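All protein chains but one are shown in place.
For reference, chains read A, B and C in written order, and residue numbers begin at 1 within each chain.
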Amino acid sequence: MKRTVPLILTFLVGLFMVGEYFIPHYRYRIWTAEFLEWGVILAAAAFVLGLINLIQVNLPKVLKRERDWGYKLVMLIALAVTLVAGFTAGEHRDGPSVYKWVYDYTFVPLNATMFALLAFYIASAAFRAFKARNLEAALLLGAAIIVMVARVPAGESLPVIGDYLPRFMNWIMDVPNIAARRAIFIGAALGAVATGLRVILGLERSHLGAD
Amino acid sequence: MEPSVLSSLDIAGAWVSIALTLGIFSFLYADNPVYKLAEHLFLGISIGISMTEMYYGVVRPNLIDKLAAGNVLSVVPLVMCAMLFARLASKKLGWLARIPIAFIVAAYAGVKLTGEANGNLMTQVAQSMPNLAELWRDHGIWDWSADGAGVFSGIFLVVGLSACLLHFYFSARQGPTMRGISRFGVLVLMLSFGASFGYTVMGRISLAIGRAQELLGLDKPAEEAAQIHPQLASVVCGVLVIAFLVVWRLRGGGAEQEEAA
Amino acid sequence: MNLLILFAALLAPVLAATPATGLSVETPAYSDGLTLSLSWTAPDDAHSLILLRSDQGEAGPWHVAAGPWPGTKAEHQDKVTTDPTKTPPAAHYWYRLVSLDEDTAPPPEADGDDAAAAEQAYVAALLAGQPATAAVQGTPVASWLSASPGYLLLLALIVSVGGLMLWFTDRARKGHEMFIRRMPGIDAIEEGIGRATEMGKPVLYVPGIDELQDIQTIASMLILGQISRKVAEYQSDIVVSCCIPIVREVADEVVGSGYMLAGYPDAYNPKNVRFISSEQFAFTAGTNGIILREKPATHIFLGRFFAESLILAETGYVNRSVQIAGTAEATQLPFFVAACDYTLIGEELFAVSAYLSKDPRLVSSLKASDYVKVFVVVMLVVGTIAASFGSSFFIELFTISG
Partner (left out) sequence: MLKLLLRFQHMDRRWIFLGMGLSILLPLVFPINFGFKVDERVQALYDSVEALEPGDTVLISADFDPASRPELEPFYRANLEHLFRQDVNVVMVSLWEFAPPLVVPILDEVAARHGKVYGKDYVFLGYKPGKELAIKAIGENIPKTFPTDSKGTPTEELPIMKGFKQAKDFPLLINVSAGFPGTREYVLQIQGQYNLKIASACTAVSAPDYIPFYKAGQLTGLAGGMPGSAQYEKLVYPDGPPDGVRLLASQAINVLNLGHLYIIGLIVLGNIAFFLTRRLED
């Protein structure tokens, strides 16, 4: 019972959803659309479980004064304040409200700065990884440098090669790059088909429990 | 209309924003209490925001409103949601959660199986069969004026793509031919990775420039900047953060990390 | 209001325009049963066109189906009903195309009880005052199979992957050896788990940041099943950092059963499967926190990643941890390649769970996709040759229209 029901459900639902692609009939599509909406609802409901998990992980740390408990407390308070502000503002979340203030002056800069760390990491990763140890690494390095030089306005103003560099960069982007990407896409699609089939046929069942 | 006089809340907000920006940037030096504070604020706030948006964007219109309108079918997802919560209620009923999980995994696996196969397999293959005769007529072997289009590029595309695909061939025993093809595939992959890496640099630096412009107050109209004094805020917050880091290090903070690094 | 529209329409000059000619209604091939294709020859002098539809008969009653369009439009795909659950399609539909002059008012957009009456008045005024084509009948047909070559080829490919899987499984059962080359990246996963055990530190697993909808996330969950089982066997710990709550729920189930299958159901701590935040960079910050403060010995990033890939991998580098990454997201592969010890590229990600499990039924799927891969390469070469000789047969074969 505990295993068979999920297995049968997997097979039926999976097969039905594969059919969505090949069966254009509107009566069929009504149901596939309905199923997908259920999936979206489940994913949304799981947010509550996520919240519970968060509290289960962090609240004991605060109560037992474990390492970093103060920060965890800050996090829980920030969460509570934002939630209350969000639900009090309700439909008017875009208007002036505590929620909007929190959004504009804390969320936006924190988000943007976290993202901006990449400018620094990309420099250190490039420095470390781009050493011409062998032919592969040399190509990686060469392509990166050509593209970087060709992309900036200063590169285009270089004498003689300034004209050809952007064109050569476009060639790298249009030919070898496209060839490699398509290979990744095609391979991944084959992998996806095999994975999907393994799930639907019940060969992969680690998500369905052990007992 | 742009308000010419900012409220004190907005000015305070702009200062908070600058302080948090510097707090996150302090991570580049080391994991430290200032960063930790910013990080945990960020976590709490972001979860609060996403839960609010999820409720108003999905749960209410797709579930609650539909149930309220008497849509009988909506009972099914409601029941599945309840099953998902079963694990919290008791260990014995925990297995019930597998039913919605089986449902959602199977549904998406089914849909994506065909979706991926169409978008990433069929379409990509269809686009990778160049007409070499036409390329020869229009561009010859290699045409600088068309970014290197021509027969060479056409053949390179097909051969490179095939070699990359065969590089992923799992059943291959390492014969010399196979090794050669695979090597060529790897070289094409490396060219592509290097180019993509180089290409992304610009976007990433732009992001940091954006942050720097805010710190220096260059992103706002002059009259707003005059009220906020962003440069003053940056210097004050910057000095505070650095002073704190110095004191923190002198007291032995972060020593453990140094050891690891 | 209604009277006003009626008046405006009646007052319009009668000789404004000529009707469209050659209106024809066709049932599209392999249709959902809700669509009809209309085409016509646009009149030279119409300012705009409006399409009327009836589900009763040639005599109406007529409703505005679509438009007004600019007078030059000559074709339209008509959806006969927008919500088939509430209004199922009728057996037949009739269409008339009305040519409008510049002064004709657009259709009323009233809501509520008087909407129907307003529309009727508007349509009546149109048909009285403006030139219209005769009614043409169309019959929507819902199809139960898209049988165009592209769809059939795709179906055949999927079925043959399935068929080959069964065939290889059968062969393996009969004792035929099933050779799969070694994959260093995947072998490194096992070594990484061993290393974590030796160091007494946990393994960090990040299943990407995409929704469960993404097949990479699903693949990552299946891999997590194999990995958590190995971790349990080694009596080590695994921390799973999730960006999407529903993914955490699945991961919870998966890791729990991994421990159970290994025979240590009590060693599993659900608090180690964590929901961090569903916001991309907040998740990144939180996961960075785990990397720096819990210092896992091995980081495994498998799934769909976006810009956070490099932040995670570079933070992890400071720890001197072994880092194994895998994704089919082409834009992020360069960063993983640059910053991680091993990177699984595209298809290899989908091969991990089969490879780790060593279960012949799963391994057979790798063999099956190998055969399809060879078929694709052959098609590429043959298709290019054919295209160069002017035949687009193969291109069309792989094109799925609509």
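Observations, loosely collected:
Criterion: a contact is a pair of C-beta atoms (placed from the backbone, for glycine too) under 8 Å apart; a residue touches a chain by one contact, two chains touch by 3 or more.
Note that the coordinates shown come from a computational prediction; the quantities given were computed from them, not determined experimentally.
Here the chain not displayed is in touch, across the complete complex, with A, B, C. In the complete assembly, the contact with the undisplayed chain comes from B:Ile205, out of B:Ala82, B:Ala133 or B:Ile205.
When the whole complex is considered, the residue among C:Pro43, C:Pro68 or C:Pro207 that touches the unshown chain is C:Pro68. The set of chain A residues touching the chain not shown comprises 94, 100, 104, 108, 111-112, 115, 119-120, 122-124, 126-128, 130-133, 141, 144-145, 148-149, 151-154, 156-157, 170, 173-174, 177.
For chain B, the residues touching the chain absent from view are 1-2, 28-29, 57, 199-203, 205-210, 212-213, 216, 218-219, 221-223, 261.
Touching the omitted chain from chain C are residues 68-70, 106, 109, 331.
Here is the rule we use: only the chains that are shown with their structure count from here on.
Comparing the chain pairs B-C and A-C, the larger number of C-beta pairs in contact belongs to A-C. Ranked by distance of CA centroids from chain C, the top chain is B. With centres set at the average Cα position, the gap from chain B to chain C is 19 Å. Contact of a single residue of chain A with at least two other chains is seen at positions 18, 21-22, 39, 42-43, 46-51, 54, 68, 110-111, 114-115, 117-118, 122, 126, 140, 180-181, 183-188, 190, 192-193, 195-197, 199, 207-209, 211. Touching two or more other chains at once are residues 154, 157-158, 212-213, 215, 218, 221, 246, 249-250, 253, 278-279, 281-282, 285, 293, 330, 333, 335, 337-338, 345-348, 351, 366, 369, 373, 376 of chain C. Interface residues of chain C facing chain B in the complex, by the touch rule stated above, are 150, 153-154, 157-158, 179-181, 183, 212-215, 218, 221, 246, 249-250, 252-253, 276-279, 281-282, 285-286, 288-289, 292-293, 295, 318-320, 330-331, 333-335, 337-338, 345-348, 351, 366-367, 369-370, 373-374, 376-377, 379-381, 383-384, 386-390, 394-400. Residues of chain A touching chain C in their complex: 18, 21-30, 39, 42-43, 46-51, 53-54, 56-57, 67-68, 110-111, 114-115, 117-118, 121-122, 124-126, 128-130, 140, 180-181, 183-188, 190-199, 201, 203-204, 206-211. Note for the complex: chain C touches chain A at residues 30-34, 84-85, 89, 142-146, 151, 154-155, 157-158, 161-162, 165, 211-213, 215-216, 218-219, 221-222, 224-226, 244-246, 248-250, 253-254, 256-258, 260-261, 270-271, 273-275, 278-279, 281-282, 284-285, 293, 307, 310-311, 313-314, 317, 328, 330, 333, 335, 337-339, 345-351, 353-354, 359, 361-362, 365-366, 368-369, 372-373, 376.
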